[in-house]
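Notes to accompany the following structure.
The complex appears here minus one protein chain, its other protein chains still in place.
Labels run A, B and C following the written order; every chain starts at residue 1.
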Amino acid sequence: MAFLWKRLLGTIPSLLGVIVVTFLLSHALPGDPAAYFAGPAANAASIAEVRTKLGLDQPLPVQFLRYVGDLAHGDLGNSLTTGQAVTTDLLQRLPASLELTFYALVFAVALAIPMGVWAATKPDSLVDHLCRASVSVAAAFPTFFVGLLLVYIFYFLLDIAPEPVGRLNEILYTAPPHVTGAYTLDALIAGDFATFRACLAQLVLPAISLGLFALAPIARITRASMLQALGSDFTRTARAGGLPRGKILITYAFRNALLPVSNVLGMVFSFLLGSNVLIEQVYGWQGIGAYAVTAVLASDYAAVQGFVLMMAVLYVLLNLLVDLLGTVIDPRVRFEA
Amino acid sequence: MTAQLTIEDFSLVFRTRHGTVRALEDVSLSVERGEIVGVVGESGSGKSVLAYAVMGLQDAAARVQGGRILFGGLDMLGAGEQALADVRGRELAMIFQSPRTALNPIRKVGAQIEDILREHANLPSRELRKHAIAALARVRIPDPERRYNAYPFELSGGMCQRVMIAMALACSPFLLIADEPTTGLDVTTQAVIMDLIRDMSRDQRMSTLLITHDLGLAGEYCDRIAVMHAGHMVEIAPVEELLSRPAHPYTRQLLAATPTPRSTVEGLVSIPGQLPDLRRDLPPCRFSARCERHVALCDEAPLPWTSLSATHLVRCRVPL
Amino acid sequence: MSRAATLGRNIGHAFGENRLTLVAVAILLVLLVCAAFGTALAPYDPLMTDSTAKMSPPSGLHLFGTDALGRDILSRVVVAARLDLGMAISAVVLSFVLGLALGAVAGYFGGWADRIIGRLMDTIMAFPLFVLAMGIVAALGNSVLNIILATMIINLPFYCRFARGEVNVRREMGYVEAARMGGNRALPVLVNHIIPNILPAMMVQASLNMGWAILNAAGLSFIGLGVRPPTPEWGIMVSEGASFIISGEWWTFVFPGAALVLAVFCFNLLGDGLRDLLDPRRRV
Partner (left out) sequence: MTQPLLDARALTKRYPVGGGKRGAMLHAVDAVDLTIAPGECVGLVGESGCGKSTLVRLLARLIDPTSGNIFLDGADTTAVSQARFVTMPDRARIQVVFQDPSESLNPSFRVFDSIADPLKRLLGVRDRDKLAAQVHRAAELVGLPRELIERYPHQLSGGQRARVGIARAIVVEPSLLILDEPTSALDVSVQAIILRLLADLQARLGMSYLFVSHDLNVVRLLCSRIVVMYLGRVVEVAPTEELFTAPRHPYTRALIASIPDPARRGEARPRLDGSPRSPIDPDPNTCRFYGRCPTGTDRCATAMPELLRFGEGHFAACHFA
């Protein structure tokens, strides 16, 4: 338990850094935010009034405290485009993004790890070369371009994928009653299998486009660390002890190979969360990424900052999860604490 | 006496990008029941390659060129992977240098011993733990119940080597191959580990093949010593005889280069020249270019073994 | 044999064995030529609209077809090389130099310098990097310069950490301690003895990183940040072409997208090739 607390405490500096950076971003705005928030019809007096109201006339440390205070109340300001509180907007759209990211991750991991292991057990074979080649190619495709290509091929040319209109074609189906916010899960809870299938069908292309970019680093590191583990002294010991091949491959090599794999998961999450924005844009997905793009283009700063902050917090939490996974795999980490 | 291990005219090459390395050529050696045999040589002599070949654990780039390796009645070179796996860990065991990395870093040492027992010892699952702890106790690890749950990183290098020995001896093998088991350990720990290996092989009438670069170490613990140079075995003799009356010029020089409690710096002999490049064409005697006793006859193949006595063999045309 | 000759043999080896790397280098050279002389090479003015030839599919006249305003896509793809490669290369060069300097200081001196620099990098790494880049460009303003700056910042930790690790390992090595025994102060030790030995590995990192930098810059312009129409740029061209997928005018987004893929793929191959070159296990 001690190490759990230590890890939790360890995220505090990261979170603090994230808050400082988002604060700095909002105060590095070109021009006068007060004038901006006051709107186009404002005069000098109303701008000054807005400035006082927003606390922009206070010294930076005071503004920072105020910012932190607002955050503590879950107040990220109001969006200019939707007119709602940014927090409300983001929380509404978050499940859509999480659902997509989750499926992309499952797709990437489910494909990449067996691929990497397979390639490592037969180094320099055709399988190995095919694996490496396909992984290299996948890594070179921009996610947004893959997204568009898949839509063109599977929707326009082959017509086997549904129209890329977001999470659900609302003309044909109604969204499942809100429980978790994840449509596939909610549809299952409601027992509505038709909607479930429709949601899943909508998810396939975006999840694959998103997952492809995460595939390469996972497959690469799995192959490399598997090769290393198979060539290690302790695998040799296991062979010298006459252990069966399956035992050597799984208990000795693979479990050790998982350590570096869990270490790149952090980077993979960074990719996934970032590329999420692009994929949501391509597929009209109603998640926080698409929301952020709209906000960026409309210069809706409060919304953009809220988005950046939420993504960062999400990322810090995911990293914490990866860290804990690492401690489960590796006793050495546990004992360090 | 019956030979536990017989190596006959064994040759092995490595195919590399830069040519074929003739790592072992016409190596012959036998190890009797309960005997401790040392294989001594400098780096590049092929002593470790030989050890791995006996285990059937050679590198993927290795190709056996000829000869036989017989373990008990089993032809190790002809046996399939399954037959080898059956023998390894049960009848034939090996310990390595750098014991810390030779143990699985994320598995409890007790579990690693159990893995071997489960595979070879034919024990019911609930007995495994008891036997693993007993194996730890046999190698005089203090507080074996507690050490059973330890991970390798929690143990010292010497303690890890004991765990390795416990693993190797868990199924009471007939032959133990120890590949530089004390390299990297402190001299005090080395003495403890070597005493342990010697006592275990004496107690269980187990044969031991000790691979080492240290003639002094081999001299203290082995019954017989085989000296290797550049992939050739050049001399095999009982310890006292090898140390007092070395017959091969290389053995003599190696002895004179090894500092002992009685040597002086003036008395230290340095061996001129370097190991030959094993990728090139080699003379019948691979030491000839460095040898002061080299005569024309030395360049005539094949280079025969000369028997100085029933137990003292040397591979030299003009032995001392 | 001189070191240069050994290196030459190794290079010959790596390329001889891996023809793909050679092909990648050749393609990169073509792209670099496009970047340097794009306007002279392009068959048309990339900005010239032609209302008579809107949305014409690839043909002898327009090899890559034309877009909704009748502009020649081939010309736009060729001319865009300068902006896309320029943004990525300058960002990578900046983060390389700054990251090396910061990492070297952190790794060699340790102590509080290490803690401050480490904390700074951790803070950058605490964000999903593309999201941070979005935030930076959104805050600093929508310009090419800010895209470069944002890409530089998000790449910085990779170089900094890599350099720090490499310097830290070498700091205690015999030859570095010998250099200190030989009268070298900290700066000469770093500049003469440590950095030259980590540069090759850093270069591999840079070439592997280049593809990612291109993707980032293009991704930012794809969502409408930084580059403004009608400037030819691969990301924004893909974005403009995206609206025509449903109607099947594939050439509008496929060609600029393919250019992106090609550039990234070649840089990745080059990086892999260079890494094989440096890998001691393969060098023997």
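The rule we apply is simple: contacts are C-beta pairs under 8 Å (C-beta built on N, C-alpha and C of every residue); 3 or more make two chains touch, one makes a residue touch a chain.
The model shown is predicted, which means the values in this text are computed figures rather than measured ones.
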Query = Per the definition of touch given earlier, which of B:49, B:247 or B:271 contacts the omitted chain?
reply = B:271
Query = In the full complex, which of B:145, B:195 or B:299 touches the chain missing from this view?
reply = B:195
Message = Considering the complete complex, identify which of B:57, B:123 or B:243 is in touch with the unshown chain.
response = B:243
Task = Quick one: say which of B:19, B:66 or B:259 touches the chain that got left out.
result = B:259
Ask   = Considering the whole complex, which of C:168, C:184 or C:231 touches the chain not shown?
value = C:184
Those residues of subunit C which, in the complete complex, touch the missing chain = 1-3, 6, 173-175, 177-186, 188, 193, 196-197
On subunit B, residues whose C-beta touches the chain left out of the figure = 42-43, 140, 142, 156, 158-159, 186-192, 194-195, 213-217, 219-221, 239, 243, 253-254, 256-261, 263-266, 268-271, 274
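As a convention for this text, only the chains that are shown with their structure count from here on.
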Query = How big is the gap, in whole Å, between where the Cα atoms of subunit B centre and where those of subunit C centre?
reply = 52
Subunit A-subunit C separation of Cα centroids, rounded to whole Å = 23
Message = Per the contact definition, I'd like the list of subunit C residues that touch subunit A in the complex.
response = 119, 122-123, 125-136, 138-141, 211, 215, 218-219, 222-225, 235, 238-239, 241-242, 245-246, 248, 250, 253-254, 257, 260-261, 264-265, 268-269, 272
Task = Over in the complex, which subunit A residues touch subunit C? Could you list them?
result = 13-15, 17-18, 20-22, 25-26, 28-30, 136-137, 139-145, 148-149, 151-152, 155-156, 269-275, 277-278, 281-282, 292-293, 296-297, 299, 301, 304-305, 307-308, 311-312, 314-316
Interfacial residue positions of subunit B with respect to subunit A in the complex = 55, 57, 84-90, 93-94, 96, 98, 101-107, 115-116, 119-120, 151, 153-154, 164, 167-168
